[in-house]
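Removed from the display is one protein chain of the complex; every other protein chain stays in position.
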Amino acid sequence: MKRYGLAWLLLVFFLAACSNDQNTQSLSTVTEMDWSEIEESAADTTVRLFMWGGDEGINQYIDEWAAPRMEEEYDITLERVPMDTVEILQKLQTEKQAGKTDGTIDLIWLNGENFKNAKENELLAGSFVDSLPNFNEYYETEDPAFQTDFGTSVDGMEAPWGKVQFVFLYDSAKMDRPPSSFEELKSWTADHPGKFTYPNADDFTGNAFLRHILYAEADSPASIYDQPLDEENIAGTAEQTWSYLNDIEPNLWRSGEHYPNSLTELDRLYSQGDVWMTMGYNEARAESLIEEGVFPETTRSFVMDPGSIGNTHFLSIPFNSTNYPGALAAINFMLSPEAQLAKLAPNYWGENTPISIDKLPEGMKEEFESIERGESVLSQQELEESFLPESEAAYVDWMKEQWFNEVVQN
Amino acid sequence: MSRNRLLFIITSALFFLLPVLLLVLQSVSETWRFQAGQGFTFQLDSFEVLTSDPNLWSATGWSIAIGAGVLVTNLLIGILTGKALATMDFKGKSFVEAMMLSPILIPVLAIAMGLHLFMIRIGLADTLAGVILIHLVPTVPYSVKIFQNAYRQMGSDLLEQPLILGATPVHQLFTVELPLMKPAIRSVTFLTIVISLSQYAITAIIGGGTVITLPMVFFPFLDTANASIMAAFSIWFAMIPLLLYVIMEAILLLLPYTNIPWRNRT
Partner (left out) sequence: MKWFKTRSYYLFIPSVLFLLIPLYGLGSAIAQSVRDNGAFTFQYYTSLFESERFLTSAGFSLQVSLVSSLLSLIIGLWITRACYPLLEKYTPRLIVWLPMLFPHFVWGYMVILLLSESGVLSQWMQMTGLIGVPADFPVWTRDPYGIGITLTYVWKEVPFVILMLLPVYASIKPEFYDLVQSLGGGAWERFKTVEWPHLLPVVVESFLIIFAFTLSAYEVPALLGTTYPEMLSVLSYDWFYGSVWEDRPLAFAAMSLMSVFLLMITCVAYLYLNRKRWRAMRGRIE
């Protein structure tokens, strides 16, 4: 029985290699339809959102807040599938290679280098942002933060879902005043050896920390984020960056012989009190960790001169989604003021919104402004004043390579 | 023997029970912060997070279904191949044995892409059957080895005797081989289920979101600074192979020479 089963599989294998099924609709024919038509054809369908699943607040926002409302208002079943973004892209790339046009993924959550790779390898369905009513109505459509993503032109292929800014976290019970610049951080580590470290350059957060130093050592941060990567041009800045890092190294946790492999590891060290600071994208990330009892209640956040890097993250549609109307309707819903408001509230996700508050109707505007994000979160004004845009994605990789050569192996 | 008994009790308590106990404690306590003078703070939030996940029960069901499918297929392939390898000698046998082991010698990451291509081409990507098939890769080599060793220990005399006496191979399998291989069946059950249950990457890729198994719900959480949630998930996770193992043990009770019709027919 088993034998025949497998033999049959082989037969199917040879047949399937020759066959080629087609996706019936292209994205552009769908976006050309009236919005009401799109919503109509989206009704009574299932939309599968593939996204990183390691934060219960984010998961609950999707499962408990968004999914029931989409079911009720649009008759769309939203299914969240937890998977790492790199794995999602790997899956899509293999499907592309095999010519599989009926994929299972309708929505993905990404930005930065993942978007760059997805776009370059043609894993995305195409341009759609202009057809979303909520985007046109409530967002600053020409905002450069929506036009480029880590230096890659967006071309309408992903819609802004949220916005985060890099902050440092410290325990106010242990430190009166956090450092206000990278120079002060250096002298602080000299005074408190072993109480600071950062994740290694392969980690998303560690890499961002290192780019902050690059910004700080440059004549002005703009000379990095406004320029495409040119190793010769930034040689001087790079030299200063490595010497800064090598200078602080002996005063880091474990004398810099080991750098945390991930932000999680650094968070655990902070949570245990081994180090006194941690960091991360999302200015409100400490809130839920304090609430869960992982971080001490006295945890507060701070930013340092010359500023803190922020970026936007997006929702996009893969090339082989079988439900373009459903995906569009779902993205439009996620961008709506109601959905963004619930996302901003600290009880689920607590993350900042890319929406333009000025464009909202009065009542909605007040609701956005009245939200209390929590004691560990800096004021909106402070965040905006320190905001620095991301550099081109190529810097991320350059940093990985060079950091290992210049700091670890030295 | 009593010296050994004592030794066993101490080692197993220290090295096998204590860590598990630690995880249990962690799951019902807030993250430990000894330096801050804080110790054990009782909480059950971590289990609430666990049970509030809408995918939990369906994922548990999927995982058990896949585990069962993988186990049955493993027993089939394992017994046939194990018997062949133990009873036959032929040219190039060393090479064949090495090939049988090869699926677990090759890094999963290296072959994941090829496996996915293969599954798309045979039309089994994003299906339950595809996931079961793919879980055979990291499990079958173990089963083959375990059954091969079991048949080898049994010796060819015991295998030839019933045939000479006129038993059919199937009859022989149930009356002679399976009862003698109970330890092997136990090991295979345990190992297969545990391995199948911990496959994250290939399940995610081949299952494609239509088949959401436990590791897909859990693994993202295991990379959280919240140690209580992580511990709670690990414990739930460990309960499943344990449960399936107990069920298998119950099935094995049926194997010895008892009055079960299909075995007593002549």
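In this document, chain identifiers A and B correspond to the written order of the chains, with residue numbering beginning at 1 in each.
Note that in this section contacts are C-beta pairs under 8 Å (C-beta built on N, C-alpha and C of every residue); 3 or more make two chains touch, one makes a residue touch a chain.
All values derive from a computational prediction rather than experimental measurement.
One chain is missing from the display, and on chain B it is touched by residues 1, 4-5, 7-8, 11-12, 15-17, 19-20, 22-23, 26, 34-35, 76-77, 80-81, 83-84, 87-89, 93-115, 117-118, 133-134, 136-137, 140-142, 144-146, 149-150, 152-154, 160, 163, 183-184, 187, 190-191, 194, 198, 215, 219, 222, 227, 230, 234, 237-238, 241-242, 245, 249. One chain of the complex is left out; on chain A, the residues touching it are 2-3, 6-7, 9-10, 86-87, 90, 113, 116-117, 121, 194, 200, 202, 254, 257-259, 261-262, 265, 268, 272-274, 393, 396-397, 400, 404, 408-409.
Heads up, the rule we're going with is that only the chains that are shown with their structure count from here on.
With centres set at the average Cα position, the gap from chain A to chain B is 36 Å. Considering their complex, residues 2, 9-10, 12-13, 16-17, 48, 50, 52-56, 59-60, 63, 79, 81-84, 87, 90-91, 94-95, 97-98, 100, 103-105, 262, 264, 267-268, 271-274, 289, 292-294, 296 of chain A touch chain B.
On chain B, the positions that touch chain A within their shared complex are 30-36, 41, 43, 45, 49, 52-54, 73, 76-77, 112-113, 116-118, 120-126, 133, 201, 204-205, 208-210, 212, 216-217, 219-221, 223-229.
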